[in-house]
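I'd like to ask you about the structure that follows.
Incomplete set of chains, arranged as in the complex.
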Amino acid sequence: MVRIGIVGGTGYTGVELLRLLAQHEDAEVVAITSRAEAGRRVDALFPNLRGRYDLAFSEPDVELLAGCDLVFFATPHNVAMNLVPELLERGTRVVDLSADYRIRDAALWSDWYGEPHASPQLLDDAVYGLPEVNRQRIAGARLVACPGCYPTAIQLGFIPLLEAGLVDPAHLIASAASGASGAGRQAKVDNLLSEVSGSFKAYAAAGHRHLPEIEQGLADVSGGPVAVTFVPHLLPMVRGIHATLFARLGAPGAKSVEELHGLFTARYASEPFVDVLPVGMLPQTRTVKGANHCQLSLVVPQERDTVVVLSAIDNLVKGASGQAIQNMNIMLGLPEDRGLGQVGLLP
Amino acid sequence: MVRIGIVGGTGYTGVELLRLLAQHEDAEVVAITSRAEAGRRVDALFPNLRGRYDLAFSEPDVELLAGCDLVFFATPHNVAMNLVPELLERGTRVVDLSADYRIRDAALWSDWYGEPHASPQLLDDAVYGLPEVNRQRIAGARLVACPGCYPTAIQLGFIPLLEAGLVDPAHLIASAASGASGAGRQAKVDNLLSEVSGSFKAYAAAGHRHLPEIEQGLADVSGGPVAVTFVPHLLPMVRGIHATLFARLGAPGAKSVEELHGLFTARYASEPFVDVLPVGMLPQTRTVKGANHCQLSLVVPQERDTVVVLSAIDNLVKGASGQAIQNMNIMLGLPEDRGLGQVGLLP
């Protein structure tokens, strides 16, 4: 059994790690930390876990964590980058679900996160944990930076087009929407049910922190700079991210939807968690709710020169904790889908 | 008092007309038809109207309707186009909330609606009821075709940019989302709460019937052809349309967001129901819930060459019944905002 530690277990990605790991036959959570809830049983805070864990939150403690084989950071940014160096030195591997190691350029990271990076020396070592692009490097990594939720949905949708050089990389458009759990389990007026329910809005349209991560990842596969106009929206629901992606093909009729569909199915043929839907079927967030899947679909409206890609994931699973476990499985040489067999909860 | 008839009063635009007209001091609903509910009191079907109307649904009947000064059609397409000719002949004015008279080209209408138009001779007479564009012609009209909900939100967002010739009209993008009431009060599995709640999806991405209406309206203000990639989405909520619009400016830095904001505020300065938000404030559907307002905002992400316009309306008010009453007020020479003073229901 792999001994697992979780730092920051009181947020939604923390409880989701616990939900998924409860069904993972090769992993055992031995430590879960929370400064605020230290001493409290995890199933007192999250009663869905009753009968699954005989475990209480602990104070964050390096000794405790260093005794684990692998530690997940399910924390806001600015926590992992301070603790990870010592853990790595002591031989513990790390999957960081936060943003701390996602951006390779420390100066760019600082621009977006408003503070200096605490361990920039690790940025070269950290592997960006999108298995569909970096599987080999993840297998050998000791530190994996798990992608953000929007970046996962958006990159998986654009990658085949950019790899094939079919679209204008300078004018990509991503109109995406997230359930409120993406904002975390923080006490903020803006995320109250009474503020969010029955309403829809864009937010951070002038610049969301996931933008540099998206552009970095897409530039890698594109082989040159890309520019994405990214507008996130807040959905009146708990789980799910849906991205509606627009890209300009060379000319009207340059590619039929069937050709593009063929391209996508070929690209993802061996991917266990990316599902290209048949032409005409569009993804819904509910079909991947609770599951580690990304569902993709393609449309070329009016057979003009704009291709639309639709991408749906569960932000807490393929967009966070599920993908983190997928990365863990790859790092540890386990079957990649171990513990990730959940079926989407429909209805 | 203006004597009002409503055809098709059992749908959501019908009950919304009744809600709004209950507070209109110059109008009295004297007839409301429904084949299915004939004989039933309107407040038995819609108990929010108890104490407001002493009225029952009637069988559709031309005599009854011809006795009205003005008739609203709150019907699916294919009803108004059969009844309107006789009503007009008999001197009754009509505001049609359905799609029957929105498209001037009868052949194009038939392509999208799958049947011949029953009264194409009226298409030239019918005035497209977007007051922000056609106020003068509405004032003299006997037949007004009230715009669709998506077309209202999308056109109001693009109009200033196209009138000013600032953006590429051949590559407009509209990613829009609607509450489920937009699908009407029809018994369909797809619109059950259990199918829609807690989920989000695009639909009709390959071609939605509102597309030709949007392109016709924008071509009118643009002075040349336009092409819109329009992707509608279904929101897990009842009321509201939000459109996220993307257009290409000539060059990066061509226009600052402040300049564009100035353009929009000037364009809509005298419009009672279009509200251009201050720079940095983004619209939410909840702030216009139940109200006849459209709220607009502008962003130029990263100061690149793409402008984003955000537009929010209540699909049943400014997107349907409120705009219908606004048109009625203009047609009848009443103050344009008569009966439309509702404040958005927040929270």
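Remarks
First chain written, first letter: the chains are A and B, and each begins at residue 1.
As a working rule, contacts are C-beta pairs under 8 Å (C-beta built on N, C-alpha and C of every residue); 3 or more make two chains touch, one makes a residue touch a chain.
Since this is a predicted model, take the numbers as computed values, not measurements.
Taking the whole complex of the structure file rather than the 2 chains in place, the copy count of the single sequence reaches 4.
Just so it is clear, only the chains that are shown with their structure count from here on.
In the Cα superposition of subunit A onto subunit B, the rotation angle, rounded to steps of 5, is 180 degrees.
The distance from the centre of subunit A to the centre of subunit B, with each centre set as the mean of the Cα atoms, comes to 38 Å.
Against subunit B, the residues of subunit A that register as touching in their complex are 171, 173, 175, 177, 194-195, 197-203, 205-207, 211, 227, 229-231, 233, 235-240, 242, 244, 246, 248, 280, 282-286, 289, 299, 301-302, 304, 306, 308, 310, 312, 347.
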